[in-house]
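This is the structure I have questions about; it appears just below.
Left out: one protein chain. Kept in place: all the others.
Take a look at subunit A:
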């Protein structure tokens, strides 16, 4: 049983992180930092808010206009410096975009041009010249330039790695050989005539494999390649116009840069949507997704992972082994040992890279797909990007990302295709039964490979929204048939038959051959990208945000149910009580007090997934267990004496602060409950442990308490242990008012010694004279006498005597008969719907409330109130007693504290206690309000204690209670205000006035042809004056020696 702990530590991404994601820029933590010499090959999870180190380079955003030498188009947009990357996105967020690693920039110059224009010229590794006109205010632009310079400087070392790295990319090979222009021309001509996948034989295309290898290629070169190079790529190369596409890409690369310096201009989108050529696909995948930056930055990692873990096996490796033969078995390579070996290595390496995720079914399909086009190392890094960024949480042990996105998808269907949604609801069919595999395997398992990979192309280029757009389009296209289905079987069969005919003509009977040639798949893309272009990254983000809390709660409830059900022995507890124990167990693990043991900043990389808490049991199942520190937190939630409760009153409010207590007694319980001596406790251990202490009567309580202190389990306490037991009692009684408990314990010690002397086994009675006769005992005693007073360690007091001593004292008898058992209380925690309750509200008011309701501010408020209280002379603090027996513990309220003892003694008639403490108490409590309000909590507590107070006290307490109730009402109201959140999510999907550029509309239908049209018609670029400025800049001379120039020299020298 493994608990979904990570859900609680989830936090929304910051704006900066979203920007990084958008540009496919890896987080700084995933790039090896200069400080650590030996980068870890095991993934380090990003925990909470990162502290930006001082040496980290600062990023900055600025308005800019971009133009490239040799290109007409000029785009205005936003330039972001995200060290070590420079990124640009045009204002319309689609026409022009680029992510350029700073290590590919050879030269930066400030251009000398008209006054008021701050322009930089970047020369890239591939000889491209990019002009950036910084259109913000001059000081801002200058600041940007300084940051850019610093960032560039930091990348000097990385530049040296560029040269050996680049040959691993096919595009370098492609452009290294001259193009045979004549055949190229022919190809272009041919392209104008037909559409993709036409049935007509392609007369002009050269036959054979050679035409796929790119101009002049024989498949030589040292670029990294996938299985396809050996076993053949899926699909008919000729039908897919591989050669023409390759040529177009080659031309594109010449102007717009390639691989690491690739700029995305409008033609890019069109080339993308007609399907990437097989040989370039792997490279473009890693460039578009940004995984290439990881591969560049971590050249050793993959090899190290394999060599370090060679021969190791784990649950993941076993599962991987089982699925190898079920991964795209129809593809030739996966019928061969070579293909299977590659698949195995990548999956195994990743399972060791990210042990928390390990291996998830469906990854085998995805990786099998990737490996057709990519080398192992390329696929490995792309897998990392997929799991981390593109499909976050899809493959994790609780698969929360999958569940979340399925819910998001349902909600989008509800909004975009309400008819279908309604019908599905009416026939009680869940869309997920079909759509789940679409998302989990990126459609690779759902439709013929050649089409599925074209969807993968788009997903990697444009992000996860494509999965949703395609899914919606599939439903929309099949809309009429879907309205006929009556059960999920029909649904599945319908989807299956649609996907199996996706290569067929969408309009088989149309007279126009060009229309006839349009396949179902092309139609699908058109619908997806045109009708559902309103589904944007923001839509997905907003919907995920809206639904995450619900999903997280569901997962937690589900795993709670499963965990409770899977307990082998629940003792005498009721299921609800087990649920409460589970909640405490879980919340203890998530509590910050339990955190430091595993979340210390300097922890070893291997520790990052809570090694001590997650263990693999004999059956290979992963199990969550709690360590010692967590147990203390856990117990403090249940046992009244295992926490310090400080009640503070000032003029304004009363609150109760809880802290976790620390005492040897708690450690003793911990070790006593560790039934399997594992050093950690499972939920089962805890349940059985609690079962014993909470259901015990007088004799049983005495017995377990005795056993707890009998370390060697010989049935005797030593004198030391008697003292320790007394200390334990004093610890429990530490906050009880008055001194009757102290007196009782003193009496207990005296009695214990008195009775003990009489009943102790021979040889240990005389504590003054060490015994010499019995060799074994004596030597044992001598050994121990170094650390403690020798004979104190001899067996001394047995259970019967102990019992006698206890029963001799009324107070202790009562304690063991009732109070001890009752001190363990199962109260509902705040856990139900934790995530929804903790979801931050949006909007102006919500934002304000959030500001107030953070813990830190709450503490600040408390301190402030205390300050006022102190000033007014009304500030008071006292410790809450653990047993809660004594009334009037509140000094400001009690009529007289001297009534304590009497009240207590008179109260504790056995009959009354029996009524009150027979069973472990459950008080539902006001769980919601407690979450952020200590006030209401204290009111609950007060209510609890009233049960045992005298009528006099009850009166005064009732007053207090009323006051608190009023206060908690107020708090509740405030809470509700906080909880209220406006509907916002997908409101954006209204009428979109942005109907997509002309180019996009035609881009898909007319495929490559559209690309060949003059690009000038594109109206997304800048016009007129601004364009002229940009053009002038192209001719502009670099400015004289400035700060830049120095560094420029450096760069040039390289």
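A few notes on this one:
Definition applied: a residue touches a chain if its C-beta (ideal position, glycine included) is under 8 Å from a C-beta of that chain, and two chains touch if they have at least 3 such contacts; residues count from 1.
Just so it is clear, contacts and distances are computed from a predicted model.
Taken from the listed names "Ubiquitin-related modifier 1", "Rab family protein", "Large ribosomal subunit protein bL32m" or "Protein pelota homolog", the protein name that UniProt assigns to the chain not shown is "Rab family protein". The chain that is not drawn here is touched, among residues A:129, A:423 or A:803, by A:423. Of A:57, A:403, A:542 or A:681, it is A:403 that touches the chain left out of the display. One of A:433, A:550, A:749 or A:861 touches the chain omitted from the figure, and that residue is A:433.
Checked against the full complex, the candidates A:534, A:549, A:837 or A:865 give a single residue touching the omitted chain, namely A:534. Per the touch definition above, the residue from A:486, A:504 or A:859 contacting the chain not shown is A:486.
Counting over the whole complex, subunit A has residues 2, 318-319, 321-323, 325-327, 329, 360-362, 364-365, 396-399, 402-403, 415-419, 423, 426-428, 430, 432-433, 436-437, 440-441, 445, 476, 479-480, 483-484, 486-489, 492, 496, 531, 534, 555, 558-559, 562, 565-566, 618-619, 621-622, 989, 991-992 touching the chain that is not drawn.
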